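Here the complex is missing a single protein chain, while all its other protein chains stay put.
For reference, chains read A and B in written order, and residue numbers begin at 1 within each chain.
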Amino acid sequence: MIEKDGVATLEMVKSRFPKKEVLFRPKAIIECYQEIPCNPCETSCPFDAITIGSDINKIPVVDFDKCTGCGICAKVCPGLAIMIVMIKNGKAYFKIPYELLPIPLVGEKWQAVNRNGEILDKPCFIEGVQKNKDMTTIVTVSIEQPYLYEFVTIRSKYE
Amino acid sequence: MRVDEHPILKFEKKNIIHFTFNGQDMIGYDGDTIAAALVDNGIMKFSQSVIHDRPRGFYCAIGNCGSCNMTVNDIKDVKTCMTLLEEGMKVENESQEVIIND
Partner (left out) sequence: MIEKDLVVIGGGPAGLSACKIAAEAGMKVAVFERSFALGGQLIKQTHKFFGSESQYAKVRGIEIAKILIKDLEGTDTEIFLNATVVGLYKDNIITVYQNGRYFKVKAKAIVIATGASEKFLAFENNDLPGIYGAGAVQTLMNIHGVLPGKEVVMVGSGNIGLIVSYQLIQAGVKVKALVEAAGKIGGYGVHASKLRRLGVPILTNTTVKRAIGKDKLEKIITVKLDQNWNEISGSEEEIACDALCISVGLSPLHQLLSMAEANMLYVNELGGLVPIKTCDYETSLKGVFAAGDVTGIEEASSAMVEGKIAGLMAAKHSGFIHPEYDKLENQLNNELCVLRQGPCGEKIRCGLKKVGELA
């Protein structure tokens, strides 16, 4: 249970994803499962694709038709709970917020990790690194598509 | 033990400050509290419980708990967690002597 161990179940994760067909373009996946007073994702979205409303405790809802996957929400989310996902040529591409050192370099092979903190069988590849003034780096990684609902972040570089 | 590099914060190189702790030469940096400089130098025992005869360490860092009190430049009961380090400071564990004035 997420209240007991902080880990979302597979059903919970899937509920945040649109149908796979939609993911041929990048889309924001907002893993906000709890009502907390917070709305910068809604106010930062330039396309009005995220709705929370006047009660800022409500869970954000993404309009996948409007969402362009620009990644601004992933960068501003105070809970680091948003990632941008796309599927292309049998691979899943993720843009994740990253606030640790060392910052990965493009081309490197890194350990991929699931929501339980376990290292996945397959590595992921660093496709892009966008450093930001507010110190939240957005890292783009690719991993084999079957890991779509499992992958959440990176751990260490493969030596 | 100082943070080498930090993903969010920039720790700028600051001026070195020389001080002594129980007669031993130590260094800290501009902007340190006495307590922070002591922790960096590996000092764990800040004071001693008179009643229980047990060591006390740095605990709250905000002036509430009283564990970090030391004698600084011969002034007793200085809250080292709230006092900035200055060049040449003489920092000592408080003496456990209890003086009763009749």
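As a working rule, a residue touches a chain if its C-beta (ideal position, glycine included) is under 8 Å from a C-beta of that chain, and two chains touch if they have at least 3 such contacts.
If you're wondering where the values come from, they're calculated on a predicted model, not measured in any experiment.
Participant: In the full complex, which of A:Asp48, A:Asp65 or A:Glu99 touches the chain missing from this view?
Facilitator: A:Glu99
Participant: Out of A:Cys32, A:Val62, A:Cys124 or A:Val139, which residue would touch the omitted chain in the full complex?
Facilitator: In the complete complex, the chain left out is touched by residue A:Cys32.
Participant: Against the chain that's been left off, what residues of subunit A make contact? List them.
Facilitator: Answer for subunit A: residues 1-8, 31-40, 43-44, 54-58, 76-81, 99-101, 113-117, 134-136, 152-153, 155 touch the chain left out.
Participant: Please output the residues of subunit B touching the missing chain, sorted low to high.
Facilitator: Touching the missing chain: residues 1-4, 6-9, 11, 31-33, 36, 39-40, 44-46, 49, 52, 54-65, 81-82, 84.
In this section, only the chains that are shown with their structure count from here on.
Participant: Compute the distance, rounded to whole Å, between the mean C-alpha positions of subunit A and subunit B.
Facilitator: The mean C-alpha positions of subunit A and subunit B differ by 43 Å.
Participant: Which part of subunit A faces subunit B closely enough to touch in the complex?
Facilitator: Going through subunit A, the ones touching subunit B are 99-101, 103, 135.
Participant: Spell out the part of subunit B that touches subunit A in their complex, as residue ranges.
Facilitator: My answer: residues 5-8.
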